[in-house]
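Dropping the structure in here first, questions after.
A single protein chain has been omitted; all remaining protein chains appear in their positions.
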Amino acid sequence: MLFLVLDLLGVAVLAFSGALAAIRARLDVFGVVVLGVITSLGGGVIRDVLLGITPPSTLRQWPCLTVATVVGLGTFLIAPSKSLVRRIILVPDALGLALFVTTGTSTALTAGAPTITASLVGAISGVGGGVVRDVLLREVPLVLHREIYALPAAVGAALVAFGIRAGLPSTPVLLAASVLIAGVRLLAIWRRWDAPRPRK
Amino acid sequence: MLFLVLDLLGVAVLAFSGALAAIRARLDVFGVVVLGVITSLGGGVIRDVLLGITPPSTLRQWPCLTVATVVGLGTFLIAPSKSLVRRIILVPDALGLALFVTTGTSTALTAGAPTITASLVGAISGVGGGVVRDVLLREVPLVLHREIYALPAAVGAALVAFGIRAGLPSTPVLLAASVLIAGVRLLAIWRRWDAPRPRK
Partner (left out) sequence: MLFLVLDLLGVAVLAFSGALAAIRARLDVFGVVVLGVITSLGGGVIRDVLLGITPPSTLRQWPCLTVATVVGLGTFLIAPSKSLVRRIILVPDALGLALFVTTGTSTALTAGAPTITASLVGAISGVGGGVVRDVLLREVPLVLHREIYALPAAVGAALVAFGIRAGLPSTPVLLAASVLIAGVRLLAIWRRWDAPRPRK
């Protein structure tokens, strides 16, 4: 139950992030909705394909698809201004990352994947939707050029995988890892943390 | 039988569209053939991976691969002029979309997918080859920025899925849906239909 709520919440925030990115790229209403849907379902589809769950569960349910479509359409209709888009666009991405990393890792464990595989699949599933969104809009994916993005995703996924394997109750583990990932990402955005770059 | 013909026809027109796009991007002869092959097989490979049909059926047959290679090479050899490429490049894409949406949906139903899953897999399979082509050439995929692209794909896929589930004979359903999708797309290209864009 908690799991379903977290999953739908992840779909909603990632659809919002995809729709915002599409609006920034000046796509039309269909482009906004389609990019919202692809961004929000992408991570789950990649996760299920990697785990051999076919057809992917996100393609078997009305709720995910409906939520993604409604959020995409709603974002287009409220038509946020350019400056608002610029200020908030990274926030839903951070929340979606946190939610999909934790639910993805947990799904992989349930499907019988070993601990390391579950961590990797969880991290990929959290990062996946955003990578697809950025590639389709011809941008270098956030995970490659943003300060502190892959690290919290990988650490959060490992936390969930090792925590649940160690017998900790899954609800608090999922929530704690989500808060950790989202918190670190939002802090990194707010404080403009920088990682070292190659020498000139 | 009809199914195989539609499938090979889809491969041929998408190979043509990929080769034209590669010529427009000034790739060499290998690039033209490879992009033709990737564009024409991409949608079917994505479809089969989503349905758990592995290895994908398009990678198990000589006919698809041969048709794609021959069309790619032939397109390079006839060397259409720049202005001709610009005028016709969207046409094979529209035909390929129509053919892969319908055969993709039908394949998914045959593989036992629920109605909604079959519609989604069909739409993805129709759109997939073109998305891969555009991403490899660093263009924003047609499905995101073209008036009226995702809509006929989704409607056509739903038509096939619900039609066949409702017991209608599959041959006329597949043909009608293909004509509908291709017709709407070609009309949209011809009349330059526009969808609403976000406010400035």
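By letter and in written order, the chains are A and B; residue numbering begins at 1 in each of them.
The criterion applied here is as follows: contacts are C-beta pairs under 8 Å (C-beta built on N, C-alpha and C of every residue); 3 or more make two chains touch, one makes a residue touch a chain.
Owing to the predicted nature of the structure, the values given are computational and were not obtained by experimental measurement.
Participant: On chain B, where is the contact patch with the chain that was removed from view?
Facilitator: 22-23, 25-35, 45, 49, 52, 54-56, 59-62, 65, 76, 79, 135-138
Participant: Residues on chain A that touch the omitted chain in the whole complex?
Facilitator: 49-52, 108, 113-114, 116-117, 120-121, 131, 135, 138-141, 143-145, 147-151, 194-199
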